[in-house]
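Excluded from the complex is one protein chain; the other protein chains are retained at their positions.
Lettered A, B and C in written order, each chain numbered from 1.
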Amino acid sequence: MQTLGLALMGTGRMAHVYGPKIGAHPGLRLEVIYNPRITSAARVADQYGGRAMDDLDAVLADPAVDAVVIATPTDTHVDYIEAAARAGKPIYCEKPLDQSLDRVDRALATLDSHPVPFMLGFNRRFDPDNSALRMAVQNRGIGRLNMLMSWSREPSPPPIEYIRASGGYFVDATIHDIDLLCWIAGERPVEVMAAGSCMFDPRIGIEGDFDMTMTTLKMASGVLVHINNSRSCAYGFDQRLEAFGDEGMVQTLNQRDDNLVRWDKTRTAAREPLKHFFLERYEQSFYNALDEFHAAVTGERAPSATAQDGRAALAIALACAQSAKSGQAVALEFK
Amino acid sequence: MQTLGLALMGTGRMAHVYGPKIGAHPGLRLEVIYNPRITSAARVADQYGGRAMDDLDAVLADPAVDAVVIATPTDTHVDYIEAAARAGKPIYCEKPLDQSLDRVDRALATLDSHPVPFMLGFNRRFDPDNSALRMAVQNRGIGRLNMLMSWSREPSPPPIEYIRASGGYFVDATIHDIDLLCWIAGERPVEVMAAGSCMFDPRIGIEGDFDMTMTTLKMASGVLVHINNSRSCAYGFDQRLEAFGDEGMVQTLNQRDDNLVRWDKTRTAAREPLKHFFLERYEQSFYNALDEFHAAVTGERAPSATAQDGRAALAIALACAQSAKSGQAVALEFK
Amino acid sequence: MQTLGLALMGTGRMAHVYGPKIGAHPGLRLEVIYNPRITSAARVADQYGGRAMDDLDAVLADPAVDAVVIATPTDTHVDYIEAAARAGKPIYCEKPLDQSLDRVDRALATLDSHPVPFMLGFNRRFDPDNSALRMAVQNRGIGRLNMLMSWSREPSPPPIEYIRASGGYFVDATIHDIDLLCWIAGERPVEVMAAGSCMFDPRIGIEGDFDMTMTTLKMASGVLVHINNSRSCAYGFDQRLEAFGDEGMVQTLNQRDDNLVRWDKTRTAAREPLKHFFLERYEQSFYNALDEFHAAVTGERAPSATAQDGRAALAIALACAQSAKSGQAVALEFK
Partner (left out) sequence: MQTLGLALMGTGRMAHVYGPKIGAHPGLRLEVIYNPRITSAARVADQYGGRAMDDLDAVLADPAVDAVVIATPTDTHVDYIEAAARAGKPIYCEKPLDQSLDRVDRALATLDSHPVPFMLGFNRRFDPDNSALRMAVQNRGIGRLNMLMSWSREPSPPPIEYIRASGGYFVDATIHDIDLLCWIAGERPVEVMAAGSCMFDPRIGIEGDFDMTMTTLKMASGVLVHINNSRSCAYGFDQRLEAFGDEGMVQTLNQRDDNLVRWDKTRTAAREPLKHFFLERYEQSFYNALDEFHAAVTGERAPSATAQDGRAALAIALACAQSAKSGQAVALEFK
């Protein structure tokens, strides 16, 4: 297996997700940790290896850097994408592309004029259960698909600073379900309707955001989609899918740390709590996504989650946000 | 237990549901079967007992008739309600009250001026699992309620004649979920959004109706509600509820005819098919509803499903239909 | 349906099980309550109807008594069987026939010389789930049967007086599993091995009995059977079966009062406690057993649980007791 040297752009939460996984991947090498503040880069390099660098041009000119992984704050993604594309470096970019469609379109234009392998970090596509469900749907294991449902309820609300920078619940979180469900259905919506409330953390409401939403997508074929999101969930990170077709249904069950069943005076046939949050629940998906990126950079196959997928998911998420604010359905059109 | 003589109005599908159950109830007696066509009434009377009658005035004047059960075609409910109320007879009326709010208001006005015990046949409230879930919610077993979900997927589409007379999917079927969920939540929506498709039976689409819908209700408190309806379901009559609160979740499981689990080469831990349709799944609920009606007529307690509940459910269902056609949210206000 | 007048012999625990169910059965009438102490008989007659009588000869001579239900203490069963058989009255007898094979053989001889319809109260055969599992086995839904397992764990130990009169755990309780499993397998054991401990209630050990046993039956065909019994069970009345064949497995699940699933901080996907004890768990089986007895008395079909079945189950249970005491296997032979 060809070993690729990667520059990890950014030193925040997602950098700590990718850093150790790149190090453990047999075909990847953590070559550079980049942050404009060299001390931040050095701290992460100490932890996971790689050279700390603070000079973007030097990183992108470095012949040991075969590709970049962008895990910086969302509002810097487009700048790094453009710089890397111009430098001819393949790109793995954490979702979302950006919170603004205009800026996303700018990035798409740059990628058009400077084509490099590009993969968006919609890691949930790479989860074994999610992709097994998609396979069952695509193989017509349930006949023709008619309805899709997704639950994504987080264990507890993030800090209010995170909310402020998040672009709103739909763009920050629902966008994952949107991408996953469009990918499973094999099509995109012509209309969205969304409703939101703030029931768990009043500070989120003060920011003008929701902490609980229900979203309906109506696909071109007539398939109906429901997305169920919550910023809080007492029993853990609730992640479920349900695909309903004319010959049956297939669901994914929540995953747990063990396969024990407990019986006592008050509860019978009980299972242990769910996996805590996305790092635990989707750990394998990040490894699989890096496999996919390796294959994309080495030219084995085209990356499955494209920049156009990222644009579409953002456009849908923004339409959901608009619908939830206005109380009106929003029509969408995709070429 | 005081025995009440009942006049069963109507000889159609629902009359065959109520007839034998009235006969088996220790406190009820099937006194009269009424149909303007005496031969129809006679056929049902032969089957379940009671005297066949075709003269409405005579039925309502009959001293052996303590109360009436209206199981006639929907568009005649209001006429029979008014006649029975004027005659001072307690009324059990199959849902929906009517398909028109104007006519429902006329019935409500008559019930106001001629007050008699009145109970609407929202039988799903009387299902043991549904009411156990409501109890869990009301007892704050999940903390504060935040989201409610209901699945009601029927095994196969009804005849097209039924569709034509049904008032549309929302008024015919979703109305059950609407009533049940408002009853569980203890409140009514301020806004509804609905989307529908016709994917199973194109003849339903030709009639301008849907055979598959997703409905969102936003309650006054902020609680969000999802209703998932389908006119077809390969694996039986899928009936589920999910209540999500800030301290946990409670769900109802589908019921089956036995408690066997099967393991073979292709499937493991498999359960048998679901109960076929509403007669099998909700059989007990009809008995329980008749208990409640008995208690209402004998004055033990006020009936729990009132004419006002029926009006509210109809108003919400009509708003759903309007939203699904227009693609726009519809605001609602209840006094 | 022909209505049969029954004499209920006995006024103890099982009389309170059968009394109300006979009263509710459309083809049975509680004609007589018999107890040598007329005050006991009168108390039960007040509760469930029927005439209190204390004269056995008069009961058996009474033309309104079409059949007898023997629910007296075990050591009197044989006497009542003989008296009823001589009087030509059909007999339903609660299990076990007796604790002594000699006395059972005496009863069998009397039934041979005075043949009357005779049915033994092995009610678990009449449980819908147990008989559905048997049907699956007999229909070769799992191919050829290879292993059978039964769990019967009671919620809490009975009073020590009950233990003293019970004939020991195997004769009192395991006998139910033995009969059920022989009936499902369609054959009887050639060898039994049993082991017992006293872990829950030391008073049971002082009586020389066990409160926890594991029993192995080896059937003539080679089928192996495991029976798992306990006098105590923290989570309710645990009743399970497992049939393993060369093409698959079928199991019965424990039954519960509702179909709710609960999720909270500490337990997920939890079900409510099990049905409390045999009255709740096997309620339906007693009704079904009375149906069978009705059919036996009216000559519609031969009773399915015969006196010979009762003798076989007792012989096997006694062999289990012997094996558990001696620590040695016991061979059995059935004609």
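As a working rule, a contact is a pair of C-beta atoms (placed from the backbone, for glycine too) under 8 Å apart; a residue touches a chain by one contact, two chains touch by 3 or more.
These figures come from a predicted structure and were not determined experimentally.
Looking at A:V32, A:L97, A:A136 or A:V171, the residue that reaches the missing chain in the full complex is A:A136.
Within the full complex, the residue among B:W183, B:W263, B:F278 or B:F293 touching the omitted chain is B:W263. Residue-level contact of chain C with the missing chain is found at 143-144, 146-147, 149, 153, 191, 193, 195-200, 212-214, 216, 218, 222-226, 228, 230, 232-235, 238, 244-249, 327-329, 331. Taking the whole complex into account, chain A touches the unshown chain at residues 128-129, 132-133, 136, 141-142, 247-255, 258-265.
Think of the hidden chain as still there; on chain B it touches residues 234-236, 254, 256, 262-274.
Definition applied: only the chains that are shown with their structure count from here on.
Under the contact definition stated at the top, the chains bordering both chain A and chain B are C. Distance between Cα centroids is largest for the pairing of chain C with A. Centroids of chain A and chain B (each the mean of its C-alpha atoms) stand 42 Å apart.
Counting only residues that touch two or more partner chains, chain C has 254, 262-265.
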